[in-house]
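Take a look at the following structure, please.
For this view, one protein chain was removed and the others were kept in their places.
Letters A, B and C name the chains as they come in the text, with residue numbers starting at 1 for each one.
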Amino acid sequence: MDAREVIARRAALEIKDGDVVNLGIGIPTMVANFIPEDVHAVFQSENGIMGMDKMASPEEQNPDIVNAGAAMVTVKDYASFFDSALSFAIIRGGHLDLTILGALEIDQEGSLASHIIPGKMVPGMGGAMDLVAGAKKVIVVTTHTARGDAKKILKTCKLPLTAYKKVHKIVTELAVFDITKGGLLLIEKRKGVTVDEIREKTEAEFQVSHDLKDFGPPLQS
Amino acid sequence: MDAREVIARRAALEIKDGDVVNLGIGIPTMVANFIPEDVHAVFQSENGIMGMDKMASPEEQNPDIVNAGAAMVTVKDYASFFDSALSFAIIRGGHLDLTILGALEIDQEGSLASHIIPGKMVPGMGGAMDLVAGAKKVIVVTTHTARGDAKKILKTCKLPLTAYKKVHKIVTELAVFDITKGGLLLIEKRKGVTVDEIREKTEAEFQVSHDLKDFGPPLQS
Amino acid sequence: MINKIISLEEAQRHFCDGMTIMIGGFLGNGTPELLIDAILASGVKDYTIIANDTALPEIGISRLIADQKAKKVIVSHIGTNPETGRQMGAGELEVELVPQGTLAEQIRCGGSGLGGVLTATGMNTHVAEGKRVIEVDGQNYLLETPLRADIALIHGSKIDPFGNLYYHGTTRNFNPLMAMAADLVLATADSYVNIGEIKAEDVATPGIFVDYIVKGD
Partner (left out) sequence: MINKIISLEEAQRHFCDGMTIMIGGFLGNGTPELLIDAILASGVKDYTIIANDTALPEIGISRLIADQKAKKVIVSHIGTNPETGRQMGAGELEVELVPQGTLAEQIRCGGSGLGGVLTATGMNTHVAEGKRVIEVDGQNYLLETPLRADIALIHGSKIDPFGNLYYHGTTRNFNPLMAMAADLVLATADSYVNIGEIKAEDVATPGIFVDYIVKGD
């Protein structure tokens, strides 16, 4: 199983029945595919949907109904559409139980950098800054390291921040961290990986839970 | 013709074709009855209507469609309904060409007191403070004096203000004043009334227009 | 889908002394009369009402005023209900008067996670007393801060089991704003319809804001 799927499957377990959820693009979008069948979450899309369903099949495609990545989607029978002001009133007003977002960097204080690499990649923050500022719970999903094993889980983010001390949890293909007032707490590790191996790939300092659990399929090296 | 009708008829001439207008309760509401037939104004009601028409006849009555005074009304075929946030975004955002309101006191600087007599009558400002702050043009309609000939057009309002320096024009049964940077300017007087008679009933100082005109039916004393 | 439908009796249990209650409607138009019944039946006291007005005698919020258990009302006007003025004059009821547009924006702020808005309404009047004045581009504005409630009582023309609301005519008014600005939201409607009967485009209050749908017998 590739790293992204491991992450998406683990993150999907964070979604509770009845949760109102906004998923960012990339790995976060994949999370929707792995939610247990008995969990019914309500998905928001910041371009103006409450009750988004799934990618539209060729027969279902309607160019007037797209997600925040401009892909045509279907909606649930209880869906509603609205303008951007109401959409962000929902996001900023604490009406989202959960948002799951990607990261370029994340640090042990819960700060996140996800929208800009100065001089190199400047996509902009879109709705990400609002989502991290407004959602009741913020989970970052990311591969544990970047290309060339560059560390992404840092003591302090170096890139311009998308949010300051707003992230509650980090899910990678190797580890699940809670971000607590005392710093990072490793609560789960990938089956077959040692805590030391995680420490090697993590710049941030972290504590290890007394109740450390394993998750995911065993890592094949 | 009673004073209120004289005022309403004169004020009606201030409404131009295509104007978006909000009328307060009392004399302002009467203004709608006297708009020339070739003038088509769009009436807003702050409880959430654009395109209000007239009082509903018994057959037309629908308890879900009322004006800001809770009276059942009809709406034009181009009408729209909306919530109070949009209603006041329209009012405050400068999207009303004109509002016509009543007054307890009005002064030569264009300040208005219309919503409270401390210890005596405290109805509250409702939407009046928003209307005077937001409309492009504010016209106050009022009988020239209160009961017992108490003066209402003052040097400075004594009652708590509803708006500070926001009124553009005053229409009474005796006079029409423009409120200019230099103070009050009498631009029209009731047929059969002298400027001196108006001065007697007006505490505020005012200039008289070089182009002073008469309006209304001759005053019968 | 979670079942949100509760009875009037269950609704009563959500009220407690001293709470702040937002109530939708404009002079009774779009006001949840059934939930006013629930407040009255609950016997709750010392509560604060946030609403546009105190209605006209006999209907809506005026029934609470007549009951004399409210401690305070925050409204834009009380002129249509003489009893409110009487209680205010007699020192039996605290009345805070707020310009209607400011009230709408304060409730919108409360529901939208905003710390406040700047408005010209009320500048240089008694409404400005005790408020911060902030200059933007040479213009002075009052800083108006958010209003939230413990519970909001909402009424629509139609509601579906998800809680989506549709409003006929002028019944919308403060309802959609209040539905976002309280910790708990109870809603009633003229008509309880099936999922799908309110088109997604026509939903004025998305169902996620509604905690409980209250149905009479």
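Operating definition for what follows: contacts are C-beta pairs under 8 Å (C-beta built on N, C-alpha and C of every residue); 3 or more make two chains touch, one makes a residue touch a chain.
All of these numbers come straight from a predicted model, not from anything done at the bench.
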For the chain not depicted, the shown chains it touches: A, B, C
Which of A:12, A:66 or A:141 contacts the chain that the document leaves out: A:66
Touching residue (missing chain; options A:91, A:106, A:140 or A:184): A:91
Omitted-chain contact residue, chosen from B:12, B:50, B:72 or B:184: B:50
Residue ranges of subunit C at the interface with the undisplayed chain: 105, 109, 113-120, 134, 136-137, 139, 141, 143, 145-146, 166-169, 200-202
Chain not shown, touching residues in subunit A: 45-49, 62-70, 81-85, 87-88, 91-92, 115-116, 119, 121-130, 133-134, 160-165
Contact footprint on subunit B, counting only the chain that is left out: 17-18, 20, 40, 42, 50-51, 75, 77-82, 88-95, 133-134
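Note that only the chains that are shown with their structure count from here on.
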Contact graph of the chains (line, ring, star, complete, other): line
Distance-maximising chain from subunit C - centres being C-alpha averages: A
Gap in Å, rounded to a whole number, between the CA centres of subunit C and subunit A: 35
Chain centre separation in whole Å, for subunit C relative to subunit B (CA means): 29
Inter-chain centre distance, subunit A versus subunit B - centres from mean C-alpha coordinates, in Å: 56
Shared interface positions of subunit A, touching two or more other chains: none
Multi-chain contact residues (two or more partners), subunit C: 108
